[in-house]
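For this depiction, one protein chain was excluded, whereas all remaining protein chains were kept in their positions.
Entry: subunit A
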Amino acid sequence: MTDLIRRLASSSLTARVAFGIAFLLISGGVIVSIAAFAYGREAARSAYDRLLLGAATGIASSITVQDGRPVIELPVSAFELLALAPDDRIGYRIIGVEGETLTGYDEITLPTGRRDIRGGFFDGAFFGEQARFAVVSRRFAERTLNGTVKVVVGQTLRARNEMAYDITRKALYVLAASGLAMVLLSVVVVRSVLQPLERIAGGLTARDPHDLTPLDTSVPRETAVMINALNGFMARLDRQMNSMRHLISDTAHQLRTPVAALRAQAELFTDEPELARKEKIVERIQARTASLGRLLDQLLSQALVIHRGDSARRERVDLRDIALDVFEEGDHAVLNPEFDVILDIGEDPVEVLADAQSLKEALKNLLNNALRYGRSPVRIGASLEGERASIWVEDAGGGPVDGVLAELGSRFNKGARSRQSSSGLGLAIAHSVAHSFDGELLLEKTTSNSFRAALVFAALPEGRT
């Protein structure tokens, strides 16, 4: 059974429709045949019952009374009426007042039970053949004759059965014709349903491999679901491709200058005869190398963020954990021992839906910026303000001059990526992360001598999972 279902699931749509139609036709055919036969029998019965009744009434009304005796001259018309069922035998019996047979077949007996004569008709047999009889009573109230004369007229069932079969047969013809029409119609419908799919498949096959533009959505509503999903998928792919392209060009651009500077210093070192100056050059090379290392770190984290932004699962993250992790990694203590870094977190969880790894990278970048450009002490922390959860880095400096700050803000709001400096790159990473999780990057002077860079997200209501 399960095997059958599995096979059915992978079978073609045409086969499924054919199976459905066949099932419908067979079950419908059986039901209609039975119904048609029942109807045909009923129709034939009532039609020929009327003939019987008509004949019996005709005979009954032809009875007259002469000299106290019923006189009967059978009307030929009554028998001609019965002869409308041309091949059926006719039985009749006229029963007098005393229950004696006046004329006709003694063999015909009335059923004894009153209930057996339903509506003036009863079923019986006539010379070994099944027959149906009608009974009509005629009351006489003459001086010489008082009582009821009964006329029984019957007929064998050949014409009735013939008519019933005929009706059934015709109903089956109609059924067969409509079944054929259904089959043809379903073939047409299946064809027309599958046509859009074939068109889509053809369009996809013929497509340029780099073409990720959306497909035409002017397709039937049912297939539009698939097309929309496909378009969404392609858009994501397109975004990732674009990010990669930007990353590569950014990286190339960012690396070219420091590498060129290093090479220039190295050449200077070779050409410099004086030892004291050589040492200075070595110091410069060291500084350059350190800065190149930082730059590479940032580029890698940006690549990580871009990669995770679209693909990482969002999960419940406590921003305090992020701040704590970054603080405890303690890179700052090694690289910038002169700075005082303080962790500032509360007791209540600050939860958002995001990706911990991305947040960590963003926070690290903000911390690095603060350590490079700001003043000690630097505080990092997470806090909840109403429905807004934020994770931030604050230093005691004045931040960039106003113009630069405004410029930075406007640039990020337009979604452009910084190529200018490594600080810009760090902010770009933070901005990307904020953007990926529906948040924003806020850069502001909180007091006259403190500057805060914060990632603000919609807080997750407490207790919700």
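One rule holds for everything that comes next: contacts are C-beta pairs under 8 Å (C-beta built on N, C-alpha and C of every residue); 3 or more make two chains touch, one makes a residue touch a chain; residues count from 1.
Basically, contacts and distances are computed from a predicted model.
One chain of this complex is left out of the view, and of "(2Fe-2S)-binding protein", "ABC-type Fe3+ transport system, periplasmic component", "Predicted Zn-dependent peptidase" or "FtsX-like permease family protein", the protein name its UniProt record gives is "ABC-type Fe3+ transport system, periplasmic component". In the complete complex, the hidden chain is touched by one of A:G113, A:G128, A:P273 or A:P337, namely A:G128.
Taking the complete complex into account, A:L102 is the one of A:A36, A:L53 or A:L102 that touches the chain left out. Residue-wise, the contact with the chain that is not shown comes from A:I72, picked out of A:A47, A:I72 or A:L230. For the options A:A83, A:L175 or A:V193, the residue in contact with the chain missing from this view is A:A83. In the full complex, the hidden chain is touched by subunit A at residues 71-76, 79-80, 82-83, 86-91, 94, 102-104, 127-129.
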